[in-house]
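Below you'll find the structure, written out as C-alpha cells, and then a few comments.
Every protein chain but one is kept in place in this view of the complex.
Letters A, B and C mark the chains in the order given here, with residues in each chain numbered from 1 onward.
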Amino acid sequence: MNFSSDTSAPAHPNVLKALSAANTGLEASYGIDVVTQRLRARLADVFNTDDFDYWLTASGTASNALALSCFCPPTGAVLCHAGAHIAVDERGAPEFFSGGGKLHLLRGPDGKIGAAQLDEALARINHDFVHETPAHVLSLTNLTENGTAYSVAEVSDYAAKAHATGLVVHLDGARLGNALVATGASAAEMSWKAGVDVLTFGLTKTGAMGCEIILLFGEARQKKRELEARAKRSGHMPPKMRYLAAQAEAMLADRLWLDLATHANEMARRMAEGLRRQGVDLAFEPQGNEVFALLSEAQVSVLHNAGAVFYPWMGGSQRLVCSWATTPEEVDAFLGVLKG
Amino acid sequence: MNFSSDTSAPAHPNVLKALSAANTGLEASYGIDVVTQRLRARLADVFNTDDFDYWLTASGTASNALALSCFCPPTGAVLCHAGAHIAVDERGAPEFFSGGGKLHLLRGPDGKIGAAQLDEALARINHDFVHETPAHVLSLTNLTENGTAYSVAEVSDYAAKAHATGLVVHLDGARLGNALVATGASAAEMSWKAGVDVLTFGLTKTGAMGCEIILLFGEARQKKRELEARAKRSGHMPPKMRYLAAQAEAMLADRLWLDLATHANEMARRMAEGLRRQGVDLAFEPQGNEVFALLSEAQVSVLHNAGAVFYPWMGGSQRLVCSWATTPEEVDAFLGVLKG
Amino acid sequence: MNFSSDTSAPAHPNVLKALSAANTGLEASYGIDVVTQRLRARLADVFNTDDFDYWLTASGTASNALALSCFCPPTGAVLCHAGAHIAVDERGAPEFFSGGGKLHLLRGPDGKIGAAQLDEALARINHDFVHETPAHVLSLTNLTENGTAYSVAEVSDYAAKAHATGLVVHLDGARLGNALVATGASAAEMSWKAGVDVLTFGLTKTGAMGCEIILLFGEARQKKRELEARAKRSGHMPPKMRYLAAQAEAMLADRLWLDLATHANEMARRMAEGLRRQGVDLAFEPQGNEVFALLSEAQVSVLHNAGAVFYPWMGGSQRLVCSWATTPEEVDAFLGVLKG
Partner (left out) sequence: MNFSSDTSAPAHPNVLKALSAANTGLEASYGIDVVTQRLRARLADVFNTDDFDYWLTASGTASNALALSCFCPPTGAVLCHAGAHIAVDERGAPEFFSGGGKLHLLRGPDGKIGAAQLDEALARINHDFVHETPAHVLSLTNLTENGTAYSVAEVSDYAAKAHATGLVVHLDGARLGNALVATGASAAEMSWKAGVDVLTFGLTKTGAMGCEIILLFGEARQKKRELEARAKRSGHMPPKMRYLAAQAEAMLADRLWLDLATHANEMARRMAEGLRRQGVDLAFEPQGNEVFALLSEAQVSVLHNAGAVFYPWMGGSQRLVCSWATTPEEVDAFLGVLKG
C-alpha cells in the first residue's frame, strides 16, 4: 500500500529489456549513437511532426531548468503557478540554470493559473522599465501538481496570450501521459499544436527508470545548440546516452507510455471513488493519477499503522499517487483498512 | 577496431543483471532506498574506512563540478593541470556550479602538475589581497588525461602541500581503477590515506552504464548536506536512485571494477608494445588504458580506411583507448593493419 | 513641484564641501585611505558600538545584494515583504549576487510583513528537506516601501523569531534616517540592539551624492573578508574610495543626516495634512517622507498640467516623495493647484 509517489515504482519490464538490447557493441558517445538517433522517428510519430529537436536527460528538474534557461535570460522571469514543481520542489534549479532569473508566482484554483492572474501578469511586463524583471516565459504544468489537467483549449488560450506578449511557452509534462489520458488529447494537440514551444516530456513517473525528453518545436529549435551546451556544462550529457534513448524507445513503442498512464489514472479513479463512497472529501477533482484526500488525523493514523505509505500535502490533504505498478488489490486494501 | 573512448563500450553484463534485480517493488525515492543505503557497507569495504559520505550521479562532469563547488566559493579558484578534464572538456561546469569561481591552470609534463608549478601557485595564494582570486582547492586527476598515473607518494606529497596552505584536495578519478591497477595502490591508499578530501570515483568508463560516486572523507563530510542541496538543484538527485546504486554494487562486487580495469590496462599495454615493435613512438608512457601514438598521416589514413576509430589528441598524437570490452583480437587487428 | 523621488534631489552642500576637502594629495586606493579609515570613529559614535565592520558603496541595490549574498547561500532563500525594494525594484540583484538564491515573498499590510506570515514562513523552514529552499535571512525594510515605519519593538520581535530559527537579520535602511525620525529611535536601537546583523545604511536618499554603508554587527563581522571579495568582483570597490567616505563623514557630522530626514518627514506631514484637509484619502498612514495619495484621475491631470512631477504607485495611489531639498512653498504650491 505504497502511494507515496509514482517515482517509487520500478521501471516497466520492457524498459529493462530495451536496456539489455542496447547493451551490445561499441557506440559513439554523447548522443550521436544509433539508438539516440533512431529515437527521432519515434518522436516524430508520437508528436506528428518533423519540426522539432530533442534532448534526453535522466532528471525532470534538469529538463525543466535546461528548457527554461534557454529562453529566460538572467535578467528575466518565468511566469508559473505558485505551487508549480519548478517553484516549490526543485531547490532553485530554474534560478541556478538561468543565472539568477526569477520566477513570478501566479495564483489560481486547482493548481492551474487563473486567467485573470495571467492577464494581469502579462499586462505588467514592460521591457522598457529597467527596474523590474520582465517575464520571458510562461511555464504551465500538465498534469498539475494538484492532479488536475489543463484542457487543450486552456493551454491554447494561455499560450496565445503569452505569444501575443512575446513570451515563450514551456510545458512541464512530468506527467504528460496522465494529462493526455485525462483529456483525451493527443501529444501533438497538447503541445506544439496548442502553442507549446518547449516541452519537458517526462517518462520516469510513467514507467521508465529515469528518462525525460526536452522537445523544442518550431522556432524554439534555434536553441538546439545552446541547449546542448547547457546540458553539457550541467552534467546532463551522459557519455553512454544510448541507455536513455533505449528507455524512451521502449516506453514509446506500441503506446506503452499511454497504456501505463491509463492504468495509473484508473487506479486513482478507483481510489477516488472508493474514498468518496466512504464519505471522504477530496481537495481537488482527480483527473490523473493523484488523489488528494481530506483524511482525518485518526484515519491517517489507522492507515499508517496498517503500513500504508503516503505524504501530507497542500491544504491539509493527503496525497495518494498511483503508478503503472499500482494494483487494484492494493487500492482495495487501502480502502479496506479505511473502512475497517 | 573502435579505440575512440572507453565510454563507447557497453555496460558489463553484471551491471544489467543488477538493474534487473533492483527492478522489483516500490522503493523510497531520492536516495533513501534500500539499494542506495546498502551501498555504504560496500564502499566502506573498498575504501577501508567508515569515515565517509557519498553521493551518486550519472555524470563525471557533474560529479567533479558538484564536488568542487562545495569547497571553492564563487570568489575562489581551483588549481588544476592545464589539460585537466575539468579545464578542457566540461564546457565550464566548474565555473557554472561554483557560481563563477576560476580555474588556475598549472603546467607540468605527462599531464601531471609539476612540483615547482604547484609550489609557485601555492606561494601566490594571499587571502588578504582582495584583487586576486585565491585558490581553495587542488584538483588532481588520476589516471591523468595523458594516460599516466600519479603515484601514491606524489598524491600524498601534493596533498600535504595543499593542506599546509589551507586547500582542500579533490581527485578526479574518472579512471581511478586504471590508476590503481597501474600503481598497485589500494583505493584507500590513493584517496583519503594520501590526503584526498573529496573523490570523484568513476565507474562509467570502467564498465557501468552511467555511475559515478562522490566521496567525502573526514572533515569534508561537513559538506554532505550542501552537496545534496547542490545535487538537487542541478538535477543530480534522480528519483529512482536505486538504479545508480545497483550499478555501483555490481561493479564493486568481487572486485569486478578492478578486474575490468586490469583488462583494459593490459589491452593498452598490448597495443603500446605492438606499436613500439613497429617503431611507432608514443607521446607519453602509457600506464593505464590509453595510448597516445605518434602516427604519421599516412598511417592514420590507412587505419581509418580499414575502419579503425580513434581521435587526434594533444601534441600531434592519436589517442587509442582500451576498455573492458576491448579484445586482444581487436588490438592485433589494428596492429596488423598498421603493419600490412 | 517635483515629488518624484528623494533621489531626484541634489546633494547637500556640505557633501560637496567634503569632497573638495578630500581632494588633496595622494591617498592609498581601495579603501585603506585616511578618510575611509577615519570614518570608523564616526560610525562608532552614531551606532554606539565598536563591534562592527563597514563597507561603502555608491548603490543601495548593490549594498542590499552584497549584504544578502554573504548570508544567503545559492541554495537558500531570503524572507522579505512582497513589495520590498529587493523584490520589486532591483532587477533580480539578490538572485544574481547570491548565485541563484530565492526570495520568499511574504504579505502584510502597510508594507510590513505580517506577524502570522512570518511565523508560518519560519515554521516551514526545514534544512533536512532537500527539495525546498530554506530561508537563511530575514530582510526587513525601514522605512518601508509604503512610507510606514517598523517600531523598534517590531524589529526586535521579528529579529528574535528569526534568530531562534537560525536566520540572519538584514535591514534595508535606504531611508533609515526617516524611520528613526518617525519612531524616535536611535540608530543603535533600530539596528544591532534590535537584533539586526547586517544593515544597509542609506545616505543617498537622505542627501548624499551617492553613498551607502553596509554595516556588519557582532557575529556577522566574520563575513568582512567575504564582503570585500564580493564587493571587489562586483565592481563595488572604487579605487578612489575616499570620495565615498567623505560623503559619509559630511552626512554624519553634527547629525546632518537626521536633520535632513527630519525636514523631509516634516514636508511629507505638511503634504499629508494639506491633502486630508482637502478630503484626499491616503493609502497608508505616512510616517516618513512619502505620501501615497488616492487622487482622482482628474486631480492627477490638473497637477500634471501644472507641472507637478510624481508617479502612480501601488493600490491606485500616487506617490509623493519629499526630500531634504523640498520646500514648504513647493508643498503649498502643490496643494494650491489641487485646491484651485
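One rule holds for everything that comes next: a residue touches a chain if its C-beta (ideal position, glycine included) is under 8 Å from a C-beta of that chain, and two chains touch if they have at least 3 such contacts.
Predicted model only: the values in this text are computed from it and were never measured.
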Residue of A:Lys161, A:Arg233, A:Arg269 or A:Arg319 touching the missing chain in the full complex: A:Arg233
Residue, one of B:Gly99, B:Gly177 or B:Gly195, that touches the chain absent here: B:Gly99
Sole residue of C:Ser5, C:Thr49, C:Gln117 or C:Gln299 that reaches the chain not shown, by the stated touch rule: C:Ser5
Chain not shown, touching residues in subunit B: 74-75, 77, 88-92, 95-96, 98-102, 105, 130-133
Those residues of subunit C which, in the complete complex, touch the missing chain: 2, 4-5, 7-11, 13, 16, 19-20, 22-29, 57-63, 65-66, 90-93, 96, 204-205, 209-210, 229, 232-240, 243, 309, 325
Residue numbers in subunit A that touch the chain omitted from display: 30, 73-75, 99-100, 127-128, 130-131, 225-226, 228-230, 232-233, 237
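Quick note on the criterion: only the chains that are shown with their structure count from here on.
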Common touching chains of subunit C and subunit A: B
Approximate Å spacing (C-alpha centroids) for the pair subunit A, subunit C: 42
Separation of subunit A from subunit B, taking each centre as the mean of its C-alpha atoms, in whole Å: 33
Subunit B and subunit C: spacing of chain centres that average the CA atoms, whole Å: 50
Where subunit A touches two or more other chains, by residue: 90-92, 96
